[in-house]
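One chain of protein is taken out of this complex; the other chains stay put.
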Amino acid sequence: MRYPVCMLNNETALQLSPGRLHLLIAPRSLGRQMNSAMIARIALSHSLCPPGSGVRVVDGGNCFDARSIARLLRRQTSELYAALERIRVQRAFTCYQMLTMLIHSSTNNEPLVVLDLLATFYDENASKMERLRLLEHSLGQLRRLSSIATVLISSPPPPTISPGLDAPGEFLERLEAAADQVWRFEAPSVQVQERLF
Amino acid sequence: MPELTGWLLDLYADPQQGGLALWLLGDDGQRHRLQQAFPVKFFAAGPHQSPVDAEAASTGLRRLRQLWLRLRRQPVPLKLSRDARRDLFLPEPIPVLCVEVAQPSDQPELFAQVSREFPDLAFYDADLPLPLRHAAAYGTFPLAYLRVTTDDEHNIQAIEALDSPWELDPPPAPLRILSIEPECDPRHAPPRFLRLHFQAMASGGLRPQTYRLPLELDAAGKPTGGSWARRLLANLAAILRRHDPDVLLTGWGDTWLLPLLLDLSEAHHMPLPLNRDPTCEITRKREFTYFSYGQVIHRGQQVLLSGRWHIDLYNAMLYHDYGLEGVLEMSRVSGAPVQASARLSPGSGISAMQIVTALRGGVLVPWHKQQAEDLKSALDLIHADQGGMVYQPIPGLHREVAEIDFISMYPGIMTRFNISPETVGPERPHAERVPALNLWIDRQEMGLVPRTLEPLLDKRIALKRELLELPSWDPRRRQYKARASAHKWLLVTCFGYLGYKNARFGRIEAHESVTAYGREALLLAKEVAEEMGYEVLHMYVDGLWVCRPGGSSHPSLSLQPGGLWSEAQRAGIPTRLQANPANGAKTAEAGPHWTPQSLGGVSGVQPLLEEISRRTNLPISLEGIYRWVAFLPSRVDERVPVPNRYFGVFQDGSLKMRGIEARRRDTPPFIAETQLAILELLAQAGEAEDLPGCLPQVLQLLRRRLQDLRLHRLPAEALLVSQKLSRELEKYRSPSPAARAAAQLARAGKPLGPGQLVRFIYMRGQPGVHAWDLPEPPNLQGVDVPRYRTLLLRAASSITHQPLGLSEAVLTQWLNAAAAGVPLQLASISTPRSSHC
Partner (left out) sequence: MGRTLPSATQAFLQEQEAFTRFRRALRRSDQVALDDLFASARQHLAAASYASHALPFEVFLLAMLLEEHKQVMLLRRLLEEAPH
């Protein structure tokens, strides 16, 4: 599937619905732009994020791009700072932290975006068995959360250079199997350096 | 009951008799192997649970009960009890199952089983090195001076440390040291013999002795047949028995020598008493590669001994910086065993210190840290996610500049403002707000991190004070410097460690708070300096460069009309720099003469230091006053200043430089040396206005060095480039010179992996390189002279551009013209024009 990035601002494209686990797979730089666009869209959407609530972001890949989100928001609202305050983020640097964050994610119906979920699971410090166990746990938590709120997970394709890791692709396969909706994107064949606005 | 005093050498689980084996270097000159009963505890807690989730809490208790039953049914002797303990990241003590294992050697295996079967439980104090447990229980540390009471079977009844790691002049241990080094780098060529040297430290009273043991290796470095190996093993065994060294100090012992000796010993069935403790196996750790902050790090294999330390000079962190004295100091203050301290990063030292603090305070040490970042708004993230304050300097040559630095700024901030994982959090009573962030610090109780760092900071400051007072001939100077260096590395690392993902007591909010206080301190310092009439030229994280207005200049060679320079102009050689547009203002403002106000020497700057210290609540000191200092612009765009790229000469004539080629590890020695030689010439020139006077000498030096290069008069070592491989060879799309050199080595049967250094020389033609460690030596006639020439001129112009106004292009054309016989001479050079700073 190949969408132009501008379609992300269109309410009809990549429709998110509560009760479903959405997964977005895109190469790193494209994924970064798409993540920002999706977070901005959710933060400004009255249906997904009613006034008084916020969007929660769990960042597994140290890639939450606050400034490009700010630029996108600024184009659509004059209340930039209020919108930025509505987006709340926490970063996980290990798979243990990722699982803890998902367990502690609130039980209200705030939309949840998990950025680069698998990055913390590509970690040679823990055994593969342990990492897969933690991933299964995390997926269980995500299913629990998706039954009460809108959940979007993003992930780039598995890494090609990975000293000390075997078969990183297996993690993405499990994630795909758990998702209700998978959107897969490829890098545009011609690199056009365009900004999102 | 026998009583012994002496130094603690080694300590490990005794696999045969149980308990601990503890080696004491006795006052009586004997090395005593003692035993001590030492049960170890670890803890299990319920699965991490949402604090409001009662159901999860009861699941947790059920799982703990299952673990209890499981542990009662297994054969390892242990005691089980229930307890409530403090997890640093949780507000209240948590219920835990305490498992006390009678024999320390049983604990790792038992824990491995338990963690496999109960992966959902949280474990604490589960994987701690025994020496750290011992340190927490008895105040011991490597080379601690101990009083020990034993029974007749050498079982320790009582143990007491008579000194502490914080002693400035601990009683020196009379260590016996045997160093073994091959005659050449074994990666480069097969060594023909080993050099051995024995000596005793302190009052050992033993005479030094040297030996030479031949090796017979083939071209690929493999042992050849014949009787030499048996002779080598027999001789080496005799030497080890005769001297019974405490330290085996080797060159390439981890990666080459000891593996070779162990293989030979096995092949010839001749045991080699490398271990002092014959009941223990020698520990061999495999090499490994990992990613850290986007860098590939390669760690060579390791060979570790029992009852004796093996230190490989070339597989030891920072050995070149602080030597054995520094390694020992690292061990003393961190409590980590010597063989580990030598090989691990200072981050592990900080970790060890924090673990000991936690154990002593009854705080649980998590096996896997679960604690995660608190939620923050996108706006708070933008504010918090910043590093230290880094200014763009005002480029150019500046005279009479004071550099002032906050003393150990980040550790100082942690202790002064009580920054620790458990003290940082949201707004609450009695907490102080972190400057400019939505974070608050509780100041009521001293945190784990400041408690760990405070004695180290105090020791560093005391040592520095001593160093200032010691006369230059005092032999303690060298020791003190090495120790101060070990402290410096620990203190430098402790900040990064606070933000390290696997740090057991790391926390990102604490990390962010430290930089926030750092930025605040630097800005306060800037404000104080400006209020007191100083001009701030540069600021870099924890340092400021200030001068009095008028002390600055942006020189360019101004040339007298006529004279021989006009020849150069006719020959089309640029002889004058363009004014720097970005600094046009400063140039235009220039007055006709130097009109600097003096800083008034060290005492003149004192009031500034005192006021900054008072305002920031942090200690600050004068690094020195430069006669002159040059801040360099970007290589790519001359209008753009770059932080931390500068060089200068202090008033005592010493040089300081950052960010230039001579400081880079991959610069060929010949180029680094030439750059340093130019700097020395400038340093000798005297004041800033005298600098242009040394231009003829600089050019002469360059011409001589270029001639050496062209006529192949340089030794091959001088041309060596050392670079790290960033990936697997097959992963390079267009192989870099380093990758091509590594490919040559791979073909010659010497493969290298990511993170390893490859050394090579640039050659003409294909493949453009010659790997240094190839069996055949490079043909020096084929050296890529133009490439080295370019590198040399680039490095030279880094130095000549600012103070002398000679850019790379001008320098190149000037040298070309000189080589072509154009009679160029400097007729006269005016002093650089001054300007407002």
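Going by the order they are written in, the chains are A and B; count residues from 1 in each one.
Methods note: a residue touches a chain if its C-beta (ideal position, glycine included) is under 8 Å from a C-beta of that chain, and two chains touch if they have at least 3 such contacts.
Remember, predicted model here, so these are calculated numbers, not experimental data.
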Among the chains present in the display, which ones are touched by the chain that isn't there?
A, B
Looking at B:Ala144, B:Leu381, B:Leu599 or B:Leu714, which makes contact with the chain not pictured?
B:Leu381
Across A:Asn62, A:Gln76 or A:Gln181, the one contacting the chain not displayed is A:Asn62
Residue among B:Gly499, B:Gly543, B:Gly686 or B:Gly753 touching the omitted chain
B:Gly499
Quick one: which of A:Leu30, A:Leu44 or A:Leu80 touches the chain that's been left out?
A:Leu80
Check each of B:Leu217, B:Val492 or B:Leu523 against the chain that is not shown and name the one that touches it.
B:Leu523
Where the missing chain touches chain A, by residue:
59, 62-67, 70-71, 74, 80-81, 84, 91, 93, 193, 195
Touching the absent chain: which residues on chain B qualify?
293-294, 379, 381-383, 385-387, 389-392, 499-501, 506, 508, 511, 519, 523, 539, 581-582, 584-585, 588-589, 637, 639-641
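Operating definition for what follows: only the chains that are shown with their structure count from here on.
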Could you grab the centroid distance between chain A and chain B? Build each centroid from C-alpha atoms only and quote it in angstrom.
37
Partner chain B, residues of chain A touching it in the complex
56, 64, 66-67, 69-70, 81, 84-94, 96-97, 99-101, 103-104, 124-125, 130, 133, 160-161, 163-164
In their shared complex, chain A is touched by residues of chain B numbered 48-50, 119, 288-291, 296, 368-379, 381-382, 385, 501-502, 508, 727-728, 731, 754
